[in-house]
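What follows is an incomplete set of chains from the complex, kept in their original frame.
Per-chain numbering from 1; labels A and B assigned in written order.
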Amino acid sequence: MKSPTIFVTFFLFLFFLTSSAYPGMKRQPYPCKNLVFYFHDVIYNGKNAANATSAIVGAPQWGNLTILADKFHFGNIAVFDDPITLDNNFHSTPVGRAQGMYFYDTKNTFTAWLGFSFVLNSEQHKGTINFIGADPIMVKSRDISVVGGTGDFFMHRGIATIMTDSYEGDVYFRLRVDIKFYECW
Amino acid sequence: MKSPTIFVTFFLFLFFLTSSAYPGMKRQPYPCKNLVFYFHDVIYNGKNAANATSAIVGAPQWGNLTILADKFHFGNIAVFDDPITLDNNFHSTPVGRAQGMYFYDTKNTFTAWLGFSFVLNSEQHKGTINFIGADPIMVKSRDISVVGGTGDFFMHRGIATIMTDSYEGDVYFRLRVDIKFYECW
């Protein structure tokens, strides 16, 4: 009798460790995949058409389409197609493009809202990663949601931790994006 | 022999009750967390700069940036930073901000599309909740998706049921948001 009892006990232990005994509650504190990228944004200001990777396409009534608006740029929408690199060098070979939009959405500090995709196409990674979330820019490290993916990132979900790695006036910024996938498929 | 057989049978029962025996099919009709909030939107109309919490930042060719456009506001995009309260009183202490955008997207009735985050920062809740979805405004109760979260809402998913709690001309509205999380982590 001993051997099956031990077996079953071990089994039960395993079972409660891993199955969804409490529907809707998951645990899982470890990422199943972790990737770090940088992306680089050069916003169009009327003079840098050749280098710009983004442009203002929406503004409040008190703004315009070449200069970020007063009141912490509240209401400015920018569309971007930014190079993604593996290190913090703007001139490194891109491994993909960050494509989407951000808009500034507070009148008394700098915050933005992000909706964008990583379109990766390199030896290591082929596929897309889709992000949305609030970006309180002045906070050193902030989290947004990874809501889906395709290709190598089929159905993935997770959290992306964003840090402003460089900021040069209103023309250039570089973000470090630490992507932690908690659902990998 | 009896005891292990019963054990195993009970075990099997538990197993089929809780594991994903049919890949991709989940059950789980009960929310693992349920929260109700209100948020308040005061749209900029050219005269209320001090009080406005949102502004028109995009309009169709027949519109402008201070008056919501003809044809049920079709094409108007608004960016917002709205206070979130626990009750329906605009003057209650906010527990966070609703930040994002909505845009009107039908020419023969009022509907909108929403992309926004709850940025909560109170004793009870610290973290963000990310939403997208269609909002058929004239319907009493409508559902959008909770597609992710961070902090206290790490990786959460669910459904948010929205009701228009108050509507004053084209200047103020208040939404009641009943958030039901079905994935909690």
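As a working rule, contacts are C-beta pairs under 8 Å (C-beta built on N, C-alpha and C of every residue); 3 or more make two chains touch, one makes a residue touch a chain.
These numbers come from a predicted model, not from an experiment.
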Number of copies constituting the complete assembly, 2 shown: 3
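As a convention for this text, only the chains that are shown with their structure count from here on.
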Mean-CA-position distance for chain B and chain A (Å): 20
Complex interface listing, chain B residues touching chain A: 3-4, 7-8, 11, 14-15, 18-20, 27-28, 30-32, 44, 46, 55-58, 64-66, 77, 79-81, 97, 99-101, 115-117, 119, 128, 130, 132, 147-151, 154-155, 181-185
In the complex with chain B, residue positions of chain A that touch it: 1, 4-5, 8, 11-12, 15, 19-28, 57-61, 74-77, 103-107, 111, 113, 115, 132-134, 136, 143-147, 157-159, 182-183
